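Structure record follows, encoded as structure tokens.
As you look at this complex, bear in mind that one protein chain is not there, while each of the others sits in place.
Letters are used for the chains, namely A and B, taken in the order the chains are written, and counting of residues starts over at 1 for each.
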Amino acid sequence: AVAAGVAQLSDALNTAFLLFAGTLIFQMELGFALLVTGAVRHKSAASVMLLHIVTPCVVGLCYYMFGFALGFGSVSDNNNPVVGSTFWVLTPLAAFDTFTSSHSLVLVWFQFTFASVCATILLGAVSERATLLASMVSIVIVGGLAFPVVSHWMWSEYGWLGYGKLTGRLFGSGAFDLAGSGVVHVTGGTSALVGAILVGPRTGRYGDSSQDSFTPHNVTLICQGTFMLWAGFAAFNSASVLTITDNFVAAGRCLVNTLLAGCAGGLTMLLVSRLTSSHYSVLDVMNGVLAGLVGICSSCSVVLPYSALLTGTLCSLIFSGCEKATARLKIDDPVGAAPLHLGAGVGGMVITGFTAYPPFLRDAFPGRDSHPGGLFYGGDSPGRLLGAQLVAVVSIIAVVVLLIVPPLFGLKLIGLLIYTDEEQLMGADEAFHGGAAYNFNTEETSADMLTTW
Amino acid sequence: AVAAGVAQLSDALNTAFLLFAGTLIFQMELGFALLVTGAVRHKSAASVMLLHIVTPCVVGLCYYMFGFALGFGSVSDNNNPVVGSTFWVLTPLAAFDTFTSSHSLVLVWFQFTFASVCATILLGAVSERATLLASMVSIVIVGGLAFPVVSHWMWSEYGWLGYGKLTGRLFGSGAFDLAGSGVVHVTGGTSALVGAILVGPRTGRYGDSSQDSFTPHNVTLICQGTFMLWAGFAAFNSASVLTITDNFVAAGRCLVNTLLAGCAGGLTMLLVSRLTSSHYSVLDVMNGVLAGLVGICSSCSVVLPYSALLTGTLCSLIFSGCEKATARLKIDDPVGAAPLHLGAGVGGMVITGFTAYPPFLRDAFPGRDSHPGGLFYGGDSPGRLLGAQLVAVVSIIAVVVLLIVPPLFGLKLIGLLIYTDEEQLMGADEAFHGGAAYNFNTEETSADMLTTW
Partner (left out) sequence: AVAAGVAQLSDALNTAFLLFAGTLIFQMELGFALLVTGAVRHKSAASVMLLHIVTPCVVGLCYYMFGFALGFGSVSDNNNPVVGSTFWVLTPLAAFDTFTSSHSLVLVWFQFTFASVCATILLGAVSERATLLASMVSIVIVGGLAFPVVSHWMWSEYGWLGYGKLTGRLFGSGAFDLAGSGVVHVTGGTSALVGAILVGPRTGRYGDSSQDSFTPHNVTLICQGTFMLWAGFAAFNSASVLTITDNFVAAGRCLVNTLLAGCAGGLTMLLVSRLTSSHYSVLDVMNGVLAGLVGICSSCSVVLPYSALLTGTLCSLIFSGCEKATARLKIDDPVGAAPLHLGAGVGGMVITGFTAYPPFLRDAFPGRDSHPGGLFYGGDSPGRLLGAQLVAVVSIIAVVVLLIVPPLFGLKLIGLLIYTDEEQLMGADEAFHGGAAYNFNTEETSADMLTTW
């Protein structure tokens, strides 16, 4: 009876853990919304906010209907290395009155928050000119298909790619991506890059005249969003151990490594910003912090702190380089979503192939006999993990491109991909959403009304 | 000894659960503050923020002195179906050095956050013209009296109305309201409607001239608030199971159903907004999400996901209809608090009478022999639950009207209910709070000062 009590408590604790972690990760949606809203022009503010609240609405519905099934719908007699194929519309999962740690409704909630974050990434890159329809189609593709499929590859114990695969792991190792440098950020970042290229730059963005008018309309909002995201990443990364009951040491490691990677990214960009321009750019530092956080996702549970610092530093530099490259290529990405999530995400995945510390891998998967680990630590078969990481990155990019290009290109052909120049000039808020987001000059009218009243 | 250790761990986990849930629910206060502040004119922004921070101050004091006692001050030898009557000023509760799950201080904290949310609802409806005094009186009435009394009826095991009543349940069923579609939202929404009617419209609101000057001053803030509230609802609804140790499966169900109801509400209003106007209204979508969340509160632990989708869809339509009705009746409710909380709250309570799934009710109350459940599932005595839900709605509306009309009407008689036309024209910030909330034009003055300096 006492043993049953312990087992029940264990289930309850793991449920509470994913419940709160999911709620804190859900707050990241607000972080993204603030960041992108602040980065666009004021005449698109309400439109951007709308898109960000529509994203979890759409992803929630898709994840319920088929997303969770594609991602985690595998059981021992119905497994598939590419996609899951049970639990459509959560049946019979939603009717269970018992708890299984790998197929409970709280896991649906938790994984939904990841799917939603993943689908949100693209919104920043295509903001101010992609149509509402194009954005919603992209959200369905990324949150409902791409993320679920990739998460199955990496995180399901039957997926072909992941470190936790039960048998026959890739290169005898499998790719390690605890919290999604690859699954979430490379997926979302690829969709952002493809989206930004397909929708093209905003009207007037690369004209001859000054580009001042494309400066962010509210830096304070951007900074608020960055803070919300940083706090969210603490939960995002540490809760990716899923069951706190037997991974609490690893969860603590995730917290410290996540913190240090963010710190290193921010301070690196503070320095780089000063060296490459005449000022300390607020936006560069914010993005540096985020690049560190994106990069450490994959390895936060299996590296030593100095590796986390290295990861944060390198990923912020990668971000900075990618951002300069997109600017040179005249790819208009108002928030730098592609450099941030794709650049730093790929960086994090690759760096993991060097930094993963074998004893911590063994700690995470005690049943396995061999843990080659990162190149820094040699071991008996160096390079196996790194190879798997590279295959993971290429595979993720490929599947996302394959899934998202056709529908967006189709929308382009029929003229439904982007707003017209006139609509962009007017601003989406005025053109499509009933008016401006900000109304600060109302006194005179009120005075007049009072007289007539 | 091990069994005692398990019991202690169980108490600790339940405490931590309510501790964090309460903290996340407390953040909903910020959500309301942002939503209402964004929805009013800029000249009332600081005043609205002040009211929202005064609300938890007042409710906290009332809940300490008598609110918790009225709500949960019942023990086996001192029970009462209408109000609790022990634990005044938390004595001797606050001196306990042991934990009881039904009378611990962490429960006081948790239930306080509900009382505070409930009392906050009215602020949006009466904003920009109700006096500080009138607002504070309303907060005392709703947070200190109405919510505690109604929560006793529904959630105390001695209350006359609730599903969890130990003996002699209403119609042999009792009303089911897990997280407060009725207890929180019908209570708060009724106070909002009564308040908005009694204080009347803002000066100039329904004059002949354009109503543009009453458009929200900052849509971005409204959207921020909606995001905060959505995240809060995840904790609000799932933590309403109170003890996670023996309700963790139900908590997961709450999360998924709450998510789906919000998604359905938002997407429904996106469509409705486009069909009934020429644009996709940001505010309609935000309110649609919230209407779904309000509606699912009562049933989130006992329905299947498709019922949650249905609930969200219907409640957002009910909200939309009620909002049009209040506009036609020239009831000035700047944020639509009454349509949202009263409309969708009543909707949620009634729909529960159709959708409650008997096996989940049995799961929640395993000791009971009969669970008629919702009309959709027939059973041996259909309609008992629906009947109880209807009695609950009518009773809650009645008691709130009885409690709040006399004091507000009294204030109206002595001229202390609303600000004068001049004060409203000037704006509450300038008139009562020492100046405007926003000060963006300061450079010139600074330059002058520098010269003189």
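Assume contacts are C-beta pairs under 8 Å (C-beta built on N, C-alpha and C of every residue); 3 or more make two chains touch, one makes a residue touch a chain.
Model, not experiment: these values are computed from the prediction.
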Residue in contact with the excluded chain [from A:N78, A:T100, A:T215 or A:S381]: A:T215
From A:N78, A:T91, A:S277 or A:S381, residue that would touch the chain that is not displayed: A:S277
Of A:Q224, A:S299, A:S320 or A:S395, the one touching the omitted chain in the full complex: A:Q224
Touch criterion as defined above, residue of B:L50, B:V272 or B:L375 at the omitted chain: B:L50
Touching residues on subunit A - with respect to the absent chain: 2-3, 6, 9-10, 13, 16-17, 20-21, 24, 41-43, 203-204, 207-210, 212-220, 223-224, 226-228, 230-231, 234-235, 238, 244-246, 248-249, 251-253, 255-256, 259-260, 262-264, 266-267, 270, 277, 279-282, 285-286, 289, 304-306, 309, 359-360, 363, 421, 425, 438
Residue ranges of subunit B at the interface with the undisplayed chain: 1-2, 5-6, 8-9, 11-13, 15-16, 19-20, 22-23, 26-27, 29-30, 33-34, 37, 45-47, 49-50, 52-54, 56-58, 60-61, 64, 89-90, 94-99, 104-109, 112, 132, 221, 429, 432-435, 437-440, 442-443, 445-450, 452-453
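What we mean here is this: only the chains that are shown with their structure count from here on.
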Fitted rotation between subunit A and its twin subunit B in degrees, CA, nearest 5: 120
Separation of mean Cα positions, subunit B and subunit A [Å, integer]: 32
